[in-house]
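Sharing a structure here in structure tokens format.
All protein chains but one are shown at their positions in the complex.
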Amino acid sequence: MTSFVHTSVSVEDCALLLDRLRERAPLVQAITNGVVTNFTANVLLALGAAPAMVDIPVESGAFAAIADGLLVNLGTPHEEQRRAMREAAEVARASGVPWVLDPVAVGFLPVRTSLAADLLSFEPTIIRGNASEILALAGVGAGGRGVDASDGVEAASETASQLALRTGAVVAVSGPVDHLTDGRRRVRVGTGTPLLTRVTGGGCALGAVMAAFASLTDDALLAATAATTAYTIAAQTAAASSSGPGSFAVAFLDALSTLTATDVRELGAVS
Amino acid sequence: MTSFVHTSVSVEDCALLLDRLRERAPLVQAITNGVVTNFTANVLLALGAAPAMVDIPVESGAFAAIADGLLVNLGTPHEEQRRAMREAAEVARASGVPWVLDPVAVGFLPVRTSLAADLLSFEPTIIRGNASEILALAGVGAGGRGVDASDGVEAASETASQLALRTGAVVAVSGPVDHLTDGRRRVRVGTGTPLLTRVTGGGCALGAVMAAFASLTDDALLAATAATTAYTIAAQTAAASSSGPGSFAVAFLDALSTLTATDVRELGAVS
Partner (left out) sequence: MTSFVHTSVSVEDCALLLDRLRERAPLVQAITNGVVTNFTANVLLALGAAPAMVDIPVESGAFAAIADGLLVNLGTPHEEQRRAMREAAEVARASGVPWVLDPVAVGFLPVRTSLAADLLSFEPTIIRGNASEILALAGVGAGGRGVDASDGVEAASETASQLALRTGAVVAVSGPVDHLTDGRRRVRVGTGTPLLTRVTGGGCALGAVMAAFASLTDDALLAATAATTAYTIAAQTAAASSSGPGSFAVAFLDALSTLTATDVRELGAVS
């Protein structure tokens, strides 16, 4: 068993990091799936970051060298995009640009599962996924529908820690409560709303937000926690004034744009 | 002339099928055009189905074997996606997974017109399009702008029936009144709103909803009718509280998420 320090990330640090994001407006390169590119860009813009969806070979590496952070999301990994992902991840590692791997639906689907294994060699700063994906990436699950989401997060917690130690990445497992770990420290984020699972990209866009926050600090666990906290507080605020997933998505973008460090201090639930 | 049984699909059956959809949350694979992937996924999520946009070769066939239903929409048929479509449709037929073909803009445009002809050999469960597309697919029209939408539906009705008998598919022709047929029975659905034509994907997402419903019953005409009824009732409910196409699209997702079997019973207009 891993021995955890529980927890060394404070809500106050998350709040300060949100202010820093607004000052710096980090440039986030997102190589992501075609279903959620629009939503992901709008989430970054609403929060105060600058999105750039540069996802073709030759250009993706050039851009990764000047980006503040990079997201690689495997949701619809077309052949040209796969080459762009490898190129960008390699440059990001070489250039010291923090990058986030979101291994969407790895396990059962062979192309992305093989790709995810390759991408691990470029040492992602943060790995973000649901319990099934983290288990599959760690080689202990088949991915897909086999794991119930809420039980899954607890079940995946120990696996996440081992994956973190093996890869050097912070591993973030999303669920009703989000579990994040760097293999030594463990954080739980309790804010959020089930409506995030009723809007496509609710998880994927969080990966891009993590890439934005990862550009602001060398502590990747703090970055992932601050990203998750800001994101889920805006979401639960939006949920309170929504009539369904349509109005929720709209209110969520509004809430991201008006979210303050004070909101994070008052509503943050990091343990 | 075909002799029609008019009609053997009841509103009550449509209402019961909506309840079944909510219980089963069918997994719908959507290989669809890049313009509407986000909206299509959000429509499925709002209604209570589970979308998966798996659209690359090797993976699309593997996924089709485990999906509950499949949509193949020809709106932006890039080369890699065309291969994924053929692969998924072939597996769907072999595995008994119901699938919907949406032959967007066939007729004038050569690549998709040839592709649609090929895909017919994999025996779609439902073919969904506007009058021009159905006429073009049946080989009696040029597609595109040549057919007025409202006259077109009536004009396409007899052609739809012949196409249904020839292919074994249910054919659904969308318009101010939707016409659906399996070649023997004929159904008209009178609910809806012109605002569906002012939001991109208003027709395309219906194809994905048909794939969800087709997983719930062996009667594909009932499935297509129930899908159209649920979809258009939610749309006309949303239209009543909208100020234009922007607010309509938002209200539509909300209305899909709160739509009940009772709404279907009270508002259904199937004849």
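Order as written gives the chain letters A and B; numbering starts at 1 within each chain.
As a convention for this text, a contact is a pair of C-beta atoms (placed from the backbone, for glycine too) under 8 Å apart; a residue touches a chain by one contact, two chains touch by 3 or more.
These figures come from a predicted structure and were not determined experimentally.
Novice: Just to verify: which one of A:58, A:94 or A:240 makes contact with the chain not shown?
Specialist: Only one of A:58, A:94 or A:240 touches the chain omitted from view, namely A:58.
Novice: One chain is left out of this view; which of B:35, B:62, B:140 or B:165 touches it in the full complex?
Specialist: B:35
Novice: Check the options B:77, B:124, B:152 or B:203 and report the residue that touches the missing chain.
Specialist: Selected residue, touching the omitted chain: B:77.
Novice: Suppose we count only contacts with the excluded chain; which residues of chain B make the list?
Specialist: Missing-chain contacts on chain B: residues 33-36, 38-39, 75-79, 105, 108-112, 144-145, 197-201, 242-247, 249-250.
Novice: For chain A, which positions touch the chain that isn't shown here?
Specialist: Touching the missing chain: residues 27, 34, 37-38, 41-42, 45-46, 51-56, 58-59, 62-63, 66, 80, 249-258.
Just so we're on the same page, only the chains that are shown with their structure count from here on.
Novice: Take the average of all CA coordinates in chain A, do the same for chain B, and state the distance between these two points in whole angstrom.
Specialist: Inter-chain centre distance comes to 34 Å.
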